[in-house]
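Note that this complex is displayed minus one protein chain, with the remaining chains in position.
Chains here go by letter, A and B, matching the order in which they are written, and residues are numbered from 1 within each.
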Amino acid sequence: MIFFALALRNLARNRRRTAATLGVVAAGTAALVLTAGFVRFSFDGLREAMIHGGLGHLEVATRAAVEAHGAAALDRPLAAALADWRPLRERLERLPDVAAVGANLQIVGLAQGADGASASFVGVGVEPDRERAMGFETKLRRGAGLADAAPAEGEDEVLLAAGLAATLGAAPGDVVTLLAAGESGMLNALDVRVAGILSTGVAELDTRYLEVHLATAGRLLESERVSNLLIGLDDTRATERALAAARAALAGSDPELAVTPWTERALFYEQVQNLYRGIFWFLGAIVFVLVVLAASNTLAMTVMERVRELGTLRAIGTGRGQLAALILAEAFWLGLLGALAGGALGLAATGALNAAGLRMPPPPGAVDPIDLQLAYVPEAFAGAAILMVGVLLVAALAPIARAVRLSIVEALGHV
Amino acid sequence: MSERAPRLPVWSLAAVVTAATAGAAGGAGADPAALLAATDLFAAAPAELRLALEVGVEGRGERSPLELWRRGDQLALVRFLAPAERGKFVLRRDGETWFLAPGARRPVRMGGSFRLHGGAALDDLLGLSLARDYRVAAHEERRGVATLDLEAVAPGAAYPRVRWVVDAARRRPLRAELAARGGKALRTVEFRSWLDAARLIPGELAVADLVRRVKLVVRFLEVEARPVPEALFDLDDPSARTALEER
Partner (left out) sequence: MSAPGVVFRARALARRYRMGEVEVRALAGVDLDIGAGELAVVAGPSGSGKSTLLHLLGGLDVADRGSVEFEGRDLAALPERERTLVRRRRLGFVFQAFHLVPVLSALENVEWPLRIDGVPAAECRRRAAEALAQVGLAERTAHRPDRLSGGERQRVAIARALVHRPAAVLADEPTGNLDSATAAAVVGLMESLRRELGTTFVLATHDPALVERAGRRIRLSDGRVVEDTGAGAAP
């Protein structure tokens, strides 16, 4: 296309101005690419932290339990718990993509420290060996984790979240007493020795959370049932496939079972996602405006400078649409070349920032600082490039309007 | 997470103790205050007693057998008699309520966090004595049925308002409506039959939680006025309670 060739040559006429415009476009692109990388990094980090912090990829619970308190509840009613769950677990563990399946028994109750201080808690009875197989991480602050084997009667242990431990005045080795209502609604109390202090990674939950062995939870609640089965997958990307497989495997169970993916249980993740998305779009809007302003100024100047030439082209039969196409082609090149440069810049900056080994303050709701490792997001590169070309085409509208409205006679006489 | 009370039994304990503090009726008076005093089960109950009862949800078959020991108005012990619940007690002492279980060496204090639905804490319910804690704000008598509108004397009572419906002639309660300050009824107690009407010992009563929409049926099986040793209520030394289990 002669328009594209001519447009490219026109851009080369005023190299400094073209370079400045390309710089703006490139900087905008790089900003978008870096932001997308940061957002993806945050999402991925948060996602894996949540999944491996105890959420699991998929959850199997009775439909009744899920409907009682919503998908994300930590206080499923015991009456709707899974009764004969071990064969179920065996079936699920045979499914492809499944790393392990761990049973949880949720507890809500009151914990009392040695000196009588008490606090309400939400707790989970877990199977430590299965959690390990699922890649779950227990962020131990002090002390030791739970033993794999079910504790003998009188030897029950607990991991207290840091805030709860502080409230109870409990340290590893101390005995705290847990009080909870069991299956029939009947109360029970149980002494447990503090094995360690953990952090959930979520500040709010750290004041109320504790973890015990599934056997301990069953002893406290006087129940053989479990609240749910958590399915840990080999790879988060297999979630959809494994979800379908698990649903197919459990179809027609009695009582009816619900399989819920982590996405529906991580309400917090969704909120953070929305927050970051908002930030991303806000930034995108700023970049958009800046680039439109800079580019439309450049394009307006190229039109101003070439009034006589444009008049000549019109005089010898170039149509208005063709003139518009010529200017659009210049805008297109500015957008494309700027986006390419910006992509390269973003790539280089991502590499440099990642190599720098920066540490980020904890993301919203989290406790630990995290190592900054910006993600490479191919879609962001493509999206930013498309966006930039689009932005430049928008920026070309006003200069085009000006160019096509030129009076040929006046343009020819223009000096 | 809401503060969720343990479900049925704690709830029922309130009803049990509210209802179980039954005893002989006092002298009959004509005025509302006298009527209140004459129908106050808590005040009428013997200072020391053992009470056997069953608690269940209305419409469901299973009932939990319980035993209640009382000594004065500050000491009460609920003992769970079902085989699976052996060794568990709820102990009330000096205004505090404790839970004891075989798996826990020390009693667990059930504090304000074990609030019941409807806003009432167990503490408040265990101390519900109408003649002592309420005054008559209004009363009305129609065809032998007296309705006493009571207001709590002390601020911060679990139920600032109580509507106490009694059979004026026979001097026995028919129904109680326990209400919040605004008058919204949170709970009703309905006296269905009497084990010993003369001594204000109920036979069966139904306690409805209007907030949670659950109705408990409390059936009194046996009331025995007898000396109750203080050692039963010892928080640190379980031996007297253990002895009950081994009896």
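Simple rule for what comes next: a contact is a pair of C-beta atoms (placed from the backbone, for glycine too) under 8 Å apart; a residue touches a chain by one contact, two chains touch by 3 or more.
In this text, all values refer to a predicted model and were calculated from it rather than measured experimentally.
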Checklist outcome for this item: Note: the excluded chain touches shown chains A
Checklist entry - Where the complex has a chain not shown, which of A:Leu313, A:Ala339, A:Leu387 or A:Ala403 is the residue touching it? => result A:Leu313
Checklist outcome for this item: Checked against the full complex, the residue among A:Ala248, A:Ala352, A:Ala382 or A:Val409 that touches the missing chain is A:Val409
Checklist entry - What residues on chain A make contact with the chain left out of this view? => result 2, 6, 9-10, 12-13, 308-309, 312-320, 322, 407-409, 412
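The working rule: only the chains that are shown with their structure count from here on.
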Checklist entry - Hey, how far is the Cα centre of chain A from the one of chain B, in Å? => result 53
Item to check | Residues of chain B touching chain A in the complex | outcome: 1, 3-10, 64, 80, 84-85, 88, 90, 99-101, 103-106, 108-111, 113-114
Checklist entry - Inside the complex, what are the residues of chain A that reach chain B? => result 74-75, 108-110, 112, 116, 118-120, 122, 154, 175, 177, 179-181, 184-191, 208, 219-220, 222
